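Can you read through this structure? Questions will come right after.
Of the protein chains in this complex, one is absent; all others appear in place.
And then subunit A:
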Amino acid sequence: MTPDDEVRDAARPPRPVRITPCPDGPLLVRGPVELVGADGETIVPRRRTVALCRCGGTGTPPWCDGTHKVNGFRTGD
């Protein structure tokens, strides 16, 4: 962290992580979140905004792969 970063961070606290539950779909996660797998290994996201599977059917856990659209997953909202 550079002195400039420290000044900026003091002036402007980081925005909290924002999680959006998408109807009949994944959890959309924006912000500096750290994901840790069951084995304790850090899971490195490949993009700034990620979608976490909520239907259990994904072939690319923990990420959503769109399977909720074909397996009848409903969130009821």
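Just so we're on the same page, a residue touches a chain if its C-beta (ideal position, glycine included) is under 8 Å from a C-beta of that chain, and two chains touch if they have at least 3 such contacts; residues count from 1.
Definition applied: contacts and distances are computed from a predicted model.
Student: Which listed name, "ABC transporter substrate-binding protein", "Oligopeptide transport system permease protein OppC", "Sporulation protein YqfD" or "Iron-containing redox enzyme family protein", is the one UniProt assigns to the chain that has been left out?
Tutor: Per the UniProt record, that chain is "Iron-containing redox enzyme family protein".
Student: Considering the whole complex rather than only what is displayed, give the residues of subunit A touching the chain that is not shown.
Tutor: 20, 22-26, 28, 46-51, 59-60, 63-67, 69-70
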